[in-house]
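Please read the structure below before turning to the comments.
Every protein chain of the complex appears in place save one, which is left out.
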Amino acid sequence: MPDLLTPRRRIALAALAAGLLVVVAPWIVDTYTASILARAFFVAIAALTVDVLWGYSGVLTFGQSAFFGIGAYALAMTFTHVGFDAGGIALAFGLAVIVAGLVAALVGWLSFYHGSTPLYASVVSLVLPIVLVQLIYAGGETTGSSSGLVGFQTFDLDLETWFRLAGLATVAVAAAGYLLLHSDAGRILAALRDNEARCSYIGINVERLRLGILVVCAIVAALAGLGHAALGGVAAPENASFVFGTQLVIMVALGGRGTLLGAVLGALGIELASAYLSGSLPFIWELIVGIAFVAVIVLFPAGLIGALRRLIPGDRADAAPRLQTAAPLPRADRDMMVEARGVTRQFGSLAVLNGVSFSARRGELVSLVGPNGAGKTTLIRCLADGLERTGGEISIVGRPIGRLPPHRLVAFGLGRKFQAASVFNTLTVADCLRIARSRRDPMSWFDRSPVLSLPQAARQVIEGGGLGDRLGDVAGDLSHGLKQALELAMVLALEPDVVLLDEPTAGLTRAERSAFGAILTDLVRREGLCVLLVEHDLDFVREISSRIIVLHQGQIALDGTVEQVVNAPLVHEIYTGGHVPTAETAS
Amino acid sequence: MLTLALDIATTAAILFIVSAGLLIVFGVMKIINFAHGALITAGAYAALVGMRLGLPAWMAPFLAFMVGGLLGMAIESVVVRRLYRRPLDAILATWGLGIVLGQAVIVGFGREVQFVAAPVAGTIGLGGTDYSLYRLLLVAAALAIGIGFTFVLNGTRLGLSTRAVILNETLAEGLGINAVFVRFLTFGIGSGLGAAAGALITPLASVDPNMGIPWLINAFMLVMVSGSALSTLAVACLVLGGMQVVISTFVSPILGGLAIAVLAAIALRLRPEGFARA
Partner (left out) sequence: MSAPLLALDRVSSGYGSSRVVRDVSLDIASGEIVALIGKNGMGKSTLLKTIMGFLRLQTGGIALAGRDIAAIPSHRKASLGLAYVPQEQPIFQDLTVHDNLRLGLASDAGLAAGIAEMAQAFPVLGRRLRQRAGTLSGGEQKMLIVARGLIARPRLMLLDEVTEGLQPSVVDRLAEALTAARRDRGTAMLIVEQHLPFVLGVSDRFAVFKSGEIVDSGPVDAAAALRIEAHTRL
């Protein structure tokens, strides 16, 4: 049974059914309802783009109305000033696509940069429609100013045709969106929403990807706006306004964010209900919508669809892929893996790192120890992100890292595991790993692959760590220990030459800890990795390290073998304040 | 020239009055109160009601402060409190509350534009030009708000507790400070200030149910640029408000109206951490 109803077939069937409904509906519903719904379909397409941006990829946008407005005005201005003919039609479409795409590229450049916050992207999305509406107001005869453009000649289709056209377009956009977003590559959007930092450290250019998503969504919203104007024969400033932009968000929130279907239902439901109710209950209706919106945000963040899903618990898990061992990559023919010279990190007048120099070779497991505040985590950060340090030089596998951002350093052969397990909480274990492999194995935008190739080391961590039969489970539901193992496997899936680990055993049980230690020493010995480890647990450090670096007050206090460091009086002083009675009684 | 300088000073003062409440809430709670615009509207209507009841005009801002403060405390305890860990949802929920408040105002007062008289009318001669006395009074009001809050924050036990919560909430809780109550009070005061701002600006324009929204956008952008300090907010109001006046006067009022939003967005792109640590 599950084989017959793969997710792709399920969506194809659903799209077919919805399409049929759209074709049949004009014979059933009355003309007034049909005319409301025909328009609402175009609004629903815009709402779908809001859902992709907000529900799926985590950028709350108030600005999709601006692109909708660009499309509407592209058509209205062309048909008014150029004329309604084949050339005019082509021009209208061309303008809608090009202007929306260019504006989106500008907005994306403004919104997404290394270190930008989701709040800032929302700020920009809010400014955009406000600017656009002011431009429309200032446009005089060209834009029709506050009354908009009406009375231009447009497509002469009857209502039933418009209804079917708009409805089928909505079904097509929703179905295509669903396929894309639930393909292997589409899961990256959810990964962006869950954990942008992890994406960067997997080698994904987060900023460029977000910009690309915005451009696509902007063009789709512009075409929806164009359709809306063509149907209604009017383009008004309200179509582009910030208020309409927030209405789109409200529709998605009420319907259920991150579901696509919720966006369509929310848009159609609200448009229909306001057409019927705003007449009989003029202001009360909007009051009700406002209250419902607040209640949904606070009490049911997943919206209508989310609430329904909770009522009808179905088996929504995808079949887990089969594991495969990827052919090993040729290793860099080089011994020196990490070189740091005079690395300094200042925060204002405070130097957390002050001239740290060291190097590490292939096959070494170097532990960084030292009291809290010694600068260990800061050093890891400087090694993994070229923008972090304030002075000094760092080379990874022989290449100076300059001021490069993390996703570029992944290509140098660097993998970083964070202190708190950093995985994609709403994705399955298999999807987390697949995204981690995206640099090596390009992912499909249309399909879900039944196999998952992992390098030997990552596969060992998965199967040895007890994740082998949990590939279909959602990562956020894993225990702390399993999440740590998953993140390590994700890092190893990159096939790095250098692995940075920040307190990987914090919060693990003793058994988990020793298993973890065994995996690490094995990796270093067999794969010739170079591992840099920040660790508090000195027992653990002593068992697994080939070398220990002691950091103290931002400087290297000691760099030597385990015996040298363990027996150094300086270490006792740093850790225990000196004069420990030495007792050689066995435990 | 003098008129231009006075325009800049009074515009900055108005912007400061309108943004201060939003900034205080953002500073303590790291949450943007998108109901701030509706609270400005509510304050303006409170002034209108006060006028109809025959209260003296100088009482209007205080009445509005009470109304806004009570509304804010209700909003905080029913809605915002549950959304601290979801800051983007907090924006949406407060925006929804703004819609609710705005529609409630329409139901109660109708959609038409109404007017409130200023407590002081007329102009004052300054260096050869006549200038609106009330606008100048707003500069004094802005100074009073700025100085008053700086004093509360730096000179009182409550202010110290508030700063402790801003700096390190866990530590403050461990020392016996009820962070939940501090936030409740902060939200109430910030909302009250928003409403008082509404009452203060109405005599310059008019009262209508959507009057708060344009102010919300400008206030929001100013707060984003300022970080969380009243002093940087004052600077931001002077600089960006000044640009608005200059562009409106010499280029076009429409571009001037966009100046704050656009310049603030660009400024944030160039200096993401805002200007608080400039």
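By letter and in written order, the chains are A and B; residue numbering begins at 1 in each of them.
Just so we're on the same page, a residue touches a chain if its C-beta (ideal position, glycine included) is under 8 Å from a C-beta of that chain, and two chains touch if they have at least 3 such contacts.
The structure presented is a predicted model; accordingly, all values stated were derived computationally and were not measured.
For the chain missing from the display, the contacting residue among B:A172, B:A195, B:M211 or B:L268 is B:A172, taking the whole complex into account.
Checked against the full complex, the candidates A:P371, A:G402, A:P442 or A:G468 give a single residue touching the omitted chain, namely A:P371. Here the missing chain is touched by one residue of A:E207, A:E271, A:D385 or A:E503, and it is A:E503.
From the set B:L160, B:L204 or B:L255, the residue in touch with the chain omitted from the display is B:L160, counting the whole complex.
For chain B, the list of residues touching the undisplayed chain reads 157, 160-161, 163-164, 167-168, 170-180. Contact between chain A and the absent chain runs through residues 371-373, 479-481, 503, 505-507, 509-510, 513, 536-539, 542, 553, 566, 571-572, 574-583, 585-587.
The rule is short, and it goes like this: only the chains that are shown with their structure count from here on.
Spacing of chain A relative to chain B, judged by their CA centroids, is 34 angstrom. In the complex of the two chains, the chain B residues touching chain A come out as 32, 79, 82-83, 86-89, 91-93, 95-97, 99-100, 103-104, 106-107, 213, 217, 220-221, 224, 252, 254-255, 257-258, 261-262, 265-266, 268-269, 272. On the chain A side of its complex with chain B, the touching residues are 60, 110, 113, 115-120, 122-124, 126-127, 130-131, 134, 137-138, 242-243, 246, 249-250, 253, 283-284, 286-287, 289-291, 293-294, 297-298, 301.
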